[in-house]
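All protein chains but one are shown in place.
Labels run A, B and C following the written order; every chain starts at residue 1.
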Amino acid sequence: MMTPWNKEEMLSHIIDMFHPGCSVNLGIGLPTAILDVLDQRQRLLPDEEPLDIFIQSENGVLGVAGRPTPDTASATLINAGKETISIRAGASFFDSALSFGMIRGGHIDFCILGGMEVDADGSLANWIVPGQKITGMGGAMDLVHGARHVVVVMTHFTKSGDAKLKARCTLPLTGMHCVHTVVTDMGIFVPGDGRFRIKQLAPGVTLADLNIPIDLLVRED
Amino acid sequence: MMTPWNKEEMLSHIIDMFHPGCSVNLGIGLPTAILDVLDQRQRLLPDEEPLDIFIQSENGVLGVAGRPTPDTASATLINAGKETISIRAGASFFDSALSFGMIRGGHIDFCILGGMEVDADGSLANWIVPGQKITGMGGAMDLVHGARHVVVVMTHFTKSGDAKLKARCTLPLTGMHCVHTVVTDMGIFVPGDGRFRIKQLAPGVTLADLNIPIDLLVRED
Amino acid sequence: MQHATPRRAPSKVYSSATAALADLTSGIRLMSGGFGLCGIPENSIDALATMPIDNLTVISNNVGNSGRGLAKLLQRRQIRHAICTYVGGNPDLEQQILQGEITVELVPQGTFSERIRAAGLGIRAFYTPTGVGTVVAEGKEVRMFDKPCVLELPLEADVAIIKAQRGDTYGNVWFQEAARNFSPLMAMAARTTIVEVEELVPLGAIPAEDVHLPGIFVQRIYQGSHYRNEIEILKVQGITP
Partner (left out) sequence: MQHATPRRAPSKVYSSATAALADLTSGIRLMSGGFGLCGIPENSIDALATMPIDNLTVISNNVGNSGRGLAKLLQRRQIRHAICTYVGGNPDLEQQILQGEITVELVPQGTFSERIRAAGLGIRAFYTPTGVGTVVAEGKEVRMFDKPCVLELPLEADVAIIKAQRGDTYGNVWFQEAARNFSPLMAMAARTTIVEVEELVPLGAIPAEDVHLPGIFVQRIYQGSHYRNEIEILKVQGITP
């Protein structure tokens, strides 16, 4: 009987990758909810020292902290998802050229993005579905080039039951050969060289459950 | 009887080009003495409103003012010649990439440089004499590309009596086709398209005094 | 020896948005600072929305959001072409794209920022890994460095409208929190930069070390009014994912 991870568990597995002092960029959507998971942990374990990390937001903030209170929310203090945030001690603000330079220059340890497809060469598609509404790539194409560790978090299956981990992306790419780790509700995978190395599977998940051609899979867990 | 201009007169002719509100970069050496000429005028005519300009120094200062007093001189407040300076109200400090971007991007109205040779196509040589001591180009090669008006100020003749205004530079270039105006002790010249257009001559100076081939000269004064 | 008469520089200070924008014409390339609704030049946009100019090419990260900001110019059909990074959450824009009333050129945000900086600072082109293997690289030169990179060109404008918390009479500017974003870069890249500030302060009131945008990049400045500073998405403590 398999028990896929829920969203909080998927995000917790990503948080577990973080080392104290690391820098992290959180993509719009599911990745940004890492803020809320960290907030929640802090409320549940108020005596525990918070994880000492620096969260970057590509609109020009380093040191994003949890959500503000209704009183402290500021129109000029937002993340790249345009949501109100707060900052931690040691935060800094800067312009967009420096912000993306920080990313492109390899200074960010982890970049967490949502995904539509990741292929066995580590290419990512997450910004457009032909024929559907166009939203624009925003910073996604930049974020995948430069961070030391690019992590994609997404549900394992499309609504029609296909795995989003593919031999080759079918949707237009966001970036080529750029993804280091994929976290889905079914497990944690490392793409590259035409294979997905399996780092961990959710409880009870078997290879057959993944709906990925078996020759693309390498067990390492 | 010709009366070549002295250094202060040469610099005054350059100051006369400045419009209120303009930005100016002063090269090391003679051009920097424009600061002193402005200082001196202010002392001689204390009731006259000072010329309202912003002097940039490529080490990262916009708004250089006159010299400091012995009490206000600061080791961190210097110009590109490494001399102590003061700043005016409205000054700003920035890093070297922005400073040279300000120059390269065409935001500086006047750049004043010393010269060894300027040719009739507006190329400049001012940084090296083969076989003599090398000092390095510093910012000179950048300064000549970008300022809206590049002015070279130099004595008209070498020690051996040759004119420094030539059909073609013989020394290694600092920049190609970059000089807009040359001010010497003999006059003011605009190089370009193989000619020197004469804007003004010092009192009593004739074309023959210039020691420049006559076919390179066009009278406009 | 003749001396120029020492004189004061012409003032950069304008009395209002209307005065500062009076000579803008149809068809110009217009940059507008801001990320979403954060740091947008509210007063300049409002003034533009009352002016008889159209056919604008707008360069802005978003072209308004949810009917606000630059969406006001969309609603009045003043924009013909947009260069931006993100068009989501903007029903006015979506509709005009579908109806062919506006053309949109999407640029990755880091490349967008760097192209604007390049225009402002005289860099004629640069190579970046962003976009290789994607639609962004189509028709562009790709060259191999440590990884393949695309050649990108500067992005400049005729006019930039930007907003800041504080500015002095020379145009030295200080931005609050994350409101800086593209604004200083756009100020560098436009031939005429018009800054609106919440507080117009005396020359030199901003410490020289902490000027975020030196006044040399600013041609006009005015103190705006009635700032709404709208919060686009309010998220507060205690909401779990």
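The definition used in the following text is that contacts are C-beta pairs under 8 Å (C-beta built on N, C-alpha and C of every residue); 3 or more make two chains touch, one makes a residue touch a chain.
Here the structure is a predicted model, which means the values were calculated and not measured.
Engineer: By the document's own contact criterion, which visible chains does the hidden chain reach in the full complex?
Structural biologist: A, B, C
Engineer: Where the complex has a chain not shown, which of B:Pro4, B:Gly114 or B:Gly139 is the residue touching it?
Structural biologist: The one listed residue touching the chain not shown is B:Gly139.
Engineer: Which listed residue (C:Ile97, C:Ile123 or C:Val201) would be found touching the missing chain in the intact complex?
Structural biologist: C:Ile123
Engineer: One chain is left out of this view; which of B:Ile53, B:Leu77 or B:Val150 touches it in the full complex?
Structural biologist: Counting the whole complex, the residue in contact with the absent chain is B:Leu77.
Engineer: May I ask you to list the residues on chain C that touch the chain which is not drawn?
Structural biologist: 114, 118, 122-129, 143, 145-146, 149, 174-177, 180, 208-210, 212
Engineer: State which residues belonging to chain A touch the missing partner chain.
Structural biologist: Spelled out for chain A, the touching residues are 9, 12, 15-16, 18, 20-23, 41, 45, 48-54, 56, 62-63, 87-94, 97-98, 100-108, 145-146.
Engineer: Which chain B residues would touch the chain omitted from the figure, given the whole complex?
Structural biologist: That gives, for chain B, the contact residues 7-8, 11, 33, 36-37, 39-40, 57-61, 66-70, 73-78, 80-85, 93-97, 99-101, 103-104, 123, 133-143, 145-146, 172-177.
Everything that follows uses one rule, which is that only the chains that are shown with their structure count from here on.
Engineer: Give, as an integer number of Å, the spacing between the C-alpha centres of chain B and chain A.
Structural biologist: 54
Engineer: Would you mind pulling out the distance in Å between where the CA atoms of chain A average out and where those of chain C do?
Structural biologist: 29
Engineer: For chain C, what residues touch not just one other chain but two or more?
Structural biologist: 117
Engineer: Indicate the residues of chain A shared as contacts by at least two other chains.
Structural biologist: Residues: none.
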